[in-house]
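Just below is one structure, and these are the notes that go with it.
Complex shown without one protein chain; remaining protein chains in place.
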Amino acid sequence: MTLASSHPFDDKANREVERLLRSRRADQPAPPPPAGAPKIRVEGLTVSFSECAVLRHIDLSVLPNERLAIIGPAGSGKTTFLRSLNRLNDLEPTFSHTGGILLDGMDLYAPDVDVAVLRRRVGMVYAVPIPLPWSIYENIVYGLRLAGVRDGTRLDELVESSLRSAFLWDEVKDRLNELATNLSGGQQQRLCVARVLALEPEVLLLDEPCSGLDPISTARIEEALLELKSRYAIVLVTNNTKQAARASDRTAFFLMGELIEVGPTQQIFTNPVHGRTNDYITGNFG
Amino acid sequence: MRLLPRTTQRLAVGFMWILAAVTVGVLVFIIGYILFHGLPHVTWAFLTESPRSMGREGGVLPMIVGTLLVAGLAVLIAAPVGVATAICLTEYTREGRLTAIIRFGADCLAGIPSIIFGLFGFVFFVMTLGLGFSILSGALTLALMVLPTIIRTSEEAIRAVPPAYRDVSFGLGSTRWQMVTRVVLRSALPGICTGVVLSVGRSISETAAVMLTAGSALTFPRSVFESSRTLALHFYILSREGISMPNAYATASVLILAILGINLAAYWLMRRFVAKVVV
Partner (left out) sequence: MKSEKIIRGLLIGVALTALSGLGLIAAFVFKEGIPLMAKVGLGKFIFSSDWYPAEHEFGIFPMIVGSLEVTAGAMLVGVMFGLGCAVLLTQFCPPRLVSVLKPSIELLAGIPSVVYGFIGVVILVPLIREHLGGPGLSVLAASIVLGIMVLPTITSISVDALQAVPRSYVEGSVALGATGWQTTHMVVLKAARSGIVAAVILGMGRAVGETMAVIMVAGNTLEIPISPLDPVRTLTSNIALEMGYASGDHRQALFATGIVLFVIIMVLNTIALTASRRRAGRARAR
């Protein structure tokens, strides 16, 4: 049984996380809603695999410097949506789509887009931490070397800064040459976050990053996200509605491939517009 | 008379131990017998001189060189081609009917007797292409012979790399080629090397295919276009024609020591590699 449970009514783990977070930060005012042109704009996106539609007519924006949570039951297309944002779905031979995704006004699916560069601008952290079978240092510099960074000093700097941003530096600074697989699950996931941060992306995509992690690691990651949103736009897919409630600014509710509702997190969780949103949040299904 | 299960077990396991002991015994006997009769004759002169009077006297230097050239060239050709083919089949094409057929074909060809490769090499390389009996003909024939094995073992090694690594690599902004070389090959290297080492061993031991393509000249080969005799073939001829038993044993000893050396080196390399790259 995972401790950071996904069932909204399993309050024990959620209460634990909230207690940890509260004890760390003093009373902070609710963050102001972010303003400005959207970082990512999705217009009428329909995604199909082998003619079978998984997402239908999604219209959603991701604003800069916000944390957007995406919630919904299993199979509602949340991960597919996320993977469309950095074109990882291209790897599926049966993938096809209509509609557009714009990053800073640029169409992601334009023919002359360099996918590798895109994936560095829009970085992704997966549900299961997947460290490559190398040292901690090599894990982080892999992406940097791919991007052409060769200077040893610069690499060292970026390794340190990314590990600090992921709240992992203090724990591993003396053992950067150790195998990454020797780290605990929570540390590995933070390593994966650092790995992505080292590339200095503009958008962070996180696919249920805390599933299977203990409350302390979960709290650390959520804390990191709060810190990071000042520099990046963050999209967080989560099965845990409590996590969405405490760790995001806006929330979008997906159901069976459709976007049902999106709005400020406070409003979604206290006064949702759609009945189905309310049903999901209160645990009537899901 | 019904035996107790415990007794049956003792009998069965005891019998298997006898089988295993015989197996190891046979190995030790073969190696011991050859080395016992041959090592006394493996002198520095033996290793560095050319044979005289059809191999009755002298050494096996040309055979050593010939073996190295034929086997070395064969693996030099087959390894890159085989690994590239394996990469193509696993990473650059979609899994389907075609790849299944190709894999079946490669498996079949891995089982084709070496004599048939010899046949083909004789007619194609020696005669049709006009290369004559030469190290090159032998090397090309052997390359074709070990190619299916290299393709198969490389493919298996590449498939063993977890698919998640590929996702991670792409997510960090790599091209497919970067992913293949920096992540997949790095993890698959031990398995690929095993296949290559197996092929080197097979090339060195091969006689039938070499006999029909590289010929059996006793002279020192000055180029790959000349015919040459490999150690295994020399051993065969010496023993079959009864030319010189001491030299036959000595040749076999050199051959066995070389194979032992290669196996040991591969084993040691594997342990160093695997310790570094823990999958």
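We call the chains A and B, going by the order they appear; numbering starts again at 1 in every chain.
Definition applied: a residue touches a chain if its C-beta (ideal position, glycine included) is under 8 Å from a C-beta of that chain, and two chains touch if they have at least 3 such contacts.
A quick note: this is a predicted structure, and the numbers were derived from the prediction, not measured.
Q: I'm checking contacts with the chain that's been left out. Which of B:I30, B:L76 or B:A265 qualifies?
A: B:I30
Q: Among B:L39, B:V65, B:V81 or B:V224, which one is in touch with the chain left out?
A: Touches the omitted chain: B:V81.
Q: Footprint of the hidden chain on chain B, which residues?
A: Residues 5-6, 8-9, 12-13, 15-17, 19-20, 22-24, 26-27, 30-31, 33-34, 81-82, 84-85, 87-89, 92-93, 102, 104-109, 111-120, 122-124, 144, 147-148, 151, 175-177, 201, 204-208, 211-212, 232-233, 235-236, 239-240, 248, 252, 255-256, 259-260, 262-263, 267 of chain B touch the chain that is not shown.
Please note the rule applied: only the chains that are shown with their structure count from here on.
Q: Determine the centre-to-centre distance between chain A and chain B, using the mean Cα coordinates as centres, and give it in whole Å.
A: Chain centres of chain A and chain B, defined by C-alpha means, are spaced 50 Å apart.
Q: Under the definition above, what is the set of chain A residues touching chain B in their complex?
A: 86, 88, 91, 93, 116-120, 123-124, 126, 128, 130, 132-134, 142-143, 146-147, 179, 181, 195-196, 199
Q: Touching chain A in the complex: which residues of chain B?
A: Listed in rising order, the residues of chain B that touch chain A are 94, 162, 164-165, 167-175, 178, 182-183, 187, 277-279.
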